[in-house]
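One protein chain omitted, others in place.
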Amino acid sequence: MSIFIDQTTTVCVQGITGKEGSFWTKHMIELGTQVVCGVTPGKEGQTVENKPVYNSVKKAAQQHNIDASMLFVPPRFTKDAVFEALDAGIKKIVTIGDGIPLHDMVAIRQAAKVHNAMVVGGNTSGVISPKLAMMGSFPHWIERVYKKGNIGIMTRSGSLTNEVTAMVVAAGYGVSTLIGVGGDPVPGTRFAEFLELYENDPETEAVVIIGELGGTMEEEVAEAINDKRFTKPLVAFLGGRTAPKGQKMGHAGAIISGGKGSVEDKIEALTKAGALVAERPRLVGELLEELGVSKA
Amino acid sequence: MSIFIDQTTTVCVQGITGKEGSFWTKHMIELGTQVVCGVTPGKEGQTVENKPVYNSVKKAAQQHNIDASMLFVPPRFTKDAVFEALDAGIKKIVTIGDGIPLHDMVAIRQAAKVHNAMVVGGNTSGVISPKLAMMGSFPHWIERVYKKGNIGIMTRSGSLTNEVTAMVVAAGYGVSTLIGVGGDPVPGTRFAEFLELYENDPETEAVVIIGELGGTMEEEVAEAINDKRFTKPLVAFLGGRTAPKGQKMGHAGAIISGGKGSVEDKIEALTKAGALVAERPRLVGELLEELGVSKA
Amino acid sequence: MKLFEYQAKDIFKEAGIPIPNSVLIQEETMLEKALDTVKTPCVVKSQVLSGGRGKAGLVVFTKTKEDAQKETKRLFAKDLNIKHLLIEEAIDIKQEIYVSVTIDPNQASALLIVSKEGGVDIETLATERPEKIIKEPIDMRYGLMPYQASRVAYDLGFSKDITKALKNTFLKLYHIFVQYDAELVEINPLFITQDNIVVAGDGKLMIDDNSMFRQQRYEKGQTDYKSDAEYEAAQEGIPFIEFDGDIGLMCAGAGLTTTVYDLIHYEGGTIANYLEFGGPNYKKAVKSMEICLKVPSKVILVVTFGTIARADVMASGIVEAIKQLKPDRPIVTCIRGTNEKEAVNILKEAGLEPVFDTEEAVRKAVDIAKGGSK
Partner (left out) sequence: MKLFEYQAKDIFKEAGIPIPNSVLIQEETMLEKALDTVKTPCVVKSQVLSGGRGKAGLVVFTKTKEDAQKETKRLFAKDLNIKHLLIEEAIDIKQEIYVSVTIDPNQASALLIVSKEGGVDIETLATERPEKIIKEPIDMRYGLMPYQASRVAYDLGFSKDITKALKNTFLKLYHIFVQYDAELVEINPLFITQDNIVVAGDGKLMIDDNSMFRQQRYEKGQTDYKSDAEYEAAQEGIPFIEFDGDIGLMCAGAGLTTTVYDLIHYEGGTIANYLEFGGPNYKKAVKSMEICLKVPSKVILVVTFGTIARADVMASGIVEAIKQLKPDRPIVTCIRGTNEKEAVNILKEAGLEPVFDTEEAVRKAVDIAKGGSK
């Protein structure tokens, strides 16, 4: 068992016949993921990795019980593909596309809320529960990163996740479920919204969040700890402590977050809440030990 | 007691300072309606019939407990005004405007559903519970029509309502609550959606619906009777039996209703369900007697 | 407001939906030049708003120039009262499809309606073989999403090219629906040609009358009305329909009017016209009666039961109208509602014999129309 996805989750792949789609479908199945079908308009009747392809998600959903949909779809078509999945009643959607228009992501996140669904991404590698299943594009074969264990990991980043996770593994730990919420300003689902899943997951003993400057997702995690909505040990690593200010978002961005958003603010909020913040990736493992998290 | 509105319902009047708004506010209060405040942007600080006026519904709702909002607003601003009321959390809205754009009405009805609210209208005189309260523009002083009693009335029409109701009263009956759902193709709330309220209303012994050709609202009433969602005696009067066909809506309109919509279809559906259909307004009272409905 | 085929097709073309090559002509002499562009064989299509043009012989396929000339002459003949003909190239058709976008009042959504069996009477198809019709609900907050248009197009089972063209047609049609505040926008038939091109064979666009204030492009001109009386009424904002019976109706409210209409038929009478005397028109008695008097009838019947439209105001108006216009036929009144007692007095003082019951008033009018007592 694990959270969001495990070996029993039935998955549809939208964009399955594309280069990326077929490549990662192979690897998802290899890891144990229950890919049951795929969708590419105009390719109905074909198969990819022996899985049938349909013209629409609705048609796929009439033939298969689908728990989750994995999107390998270009950014500009992502909104349409997510809406199609939601329309077919799918409640778990992962989209990895980098470059989804901002206003489209607002529409996606809002529609997901209305449908009581979770959209992970975009601009992410997806979700992986090592040795069980994955939805996304993780090099799960790199054993010094994707080792099974009892640490839940959430991240806004790509390669930094490999960097930090490798350190966690090097310290003798492994990963229960790793969720890449994505690096865009409006992710489909936010850090704090996954905490309940980790809290209730018996496989997860502690959580590591890999954050960065900007936005308020890390502050929301601190709030969840303060409100006792999350009570397990939590270690954070935050990139961008020394980054030059205001390279991108202007005043209004700062206002929404009420003057929050700098790494200093995030460290303060998390530390006050009782979480530990690692200064360097290398130290994440040490801090987990300090919190007495057991090694499997 | 009565349905939708009674003497305890607190009412806000949007557009209260206008000619129509102030005129009917006076009459609503005269009948016993609890008008608590009004809204006209730019007129905050004024009073109408001793009721304070605010610039926005939100501000009014901060000062008063508002159960329902009555709109005297031109058709082209109705959508905005309804959304403002919904935004302020008001769940009962009556709008009488004649000439609301069709696509605006679609937006209004949909928003009402999302907010779990009821919008009555447009193109109606509103809702009245004789001797208790009203939201709308009924000449409640015409005693041979607006007499209190045990018959619930629902109507798509204006003057025809007076015509038929006068006949019901002439037969010795009176009205519990009269709801004008309105004459537009997309009313905010449909006949069948009010039936549950009448079903549960101890003051209502029977219901009269005043329908006409077009649409499927009467057929939906028949369905509700078939499904036992409505079990009280019901008499219908339907105008337009001999009307020339297809003066307005084209093919597609007929398709949506699956070939329904003619008065013949409506009569057939209602009769099959066990309702009685009056051929002339004069006969409505007779049919109520035939069903054994008691005279108060 | 219902647009003519050529107007709808102009809009289709602007939106990027292919239409056949065509020229609009207003008189016989324009045909020659039109045929330089269109060539025979061609279709001569009367631009009228009524349905069933084919069966009525108002749309004719012509093989030769001579045929086209003959039909043009016939259709422009005075008694048909046709103002425009659309001279359109004949299309080599493989299949005909039905497509429309309209409103679903119950679901509060728009509806994309498609059938592979286009060209026929879609109403009949809906009743007899509803399984042949695809209905796709559209949440108007989001609009028709590309995946929906794609799904419906693929469900029709055509080749990839045609499917793509159909998908784009659906998306464009929805766009028109929104842009023009339409009650209905319909292409029936939508042709698929032998060359696998998708072309609009006909076009129907009904703009919601309540939205005309924000739809400035189309205004009805005098030629869009069936008669001078209808045009004059429209200029005054008074709903008016002309029939060919005996009783001129001045009635308040659509519901009451259709009911009076029914009651007249029950009594064996016939209707000369509908005139909406209610709503904002209740103060326009003189103008209203003037319009009614333009239509041949044997009696004018006034029936109201007004709310905002006060009975006394309407009664005074009728008295004033009789004074000014000196009508050549009897007037039967049944005016009720707010201040109805005053209304009765006003009418009696003016020497009229007001009736107070609708059925009685109807019987009286029918009697007069049949030549009975005044």
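We just call them A, B and C in the order they show up, numbering each chain from 1.
Just so it is clear, a residue touches a chain if its C-beta (ideal position, glycine included) is under 8 Å from a C-beta of that chain, and two chains touch if they have at least 3 such contacts.
For clarity, every value in this text was computed on a predicted model and none was experimentally measured.
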item	value
For the chain not depicted, the shown chains it touches	A, B, C
Contacting the left-out chain in the complete assembly, out of A:107, A:273 or A:291	A:107
Touch criterion as defined above, residue of A:3, A:66, A:118 or A:210 at the omitted chain	A:210
Residues of chain B in contact with the chain not shown	41-42, 44, 55-59, 77, 80-81, 83-84, 87, 107, 111
Positions on chain C contacted by the hidden chain, ascending	141-142
Residue numbers in chain A that touch the chain omitted from display	20, 75-76, 98-103, 106-107, 109-110, 113, 125, 137-139, 141-142, 155-163, 166, 183-187, 190, 210, 212-213, 215-216, 220, 239-244, 246-247, 249-256, 258-259, 279-282
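As a working rule, only the chains that are shown with their structure count from here on.
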item	value
Overall pattern in which the protein chains touch one another (line/ring/star/complete/other)	line
Centrality ranking, top chain (CA atoms only)	B
Chain A-chain B separation of Cα centroids, rounded to whole Å	50
Centre-of-Cα separation between chain C and chain B, whole angstrom	28
Between chain C and chain A, distance of the C-alpha-averaged centres to the nearest whole Å	56
Chain B: positions in contact with at least two other chains	none
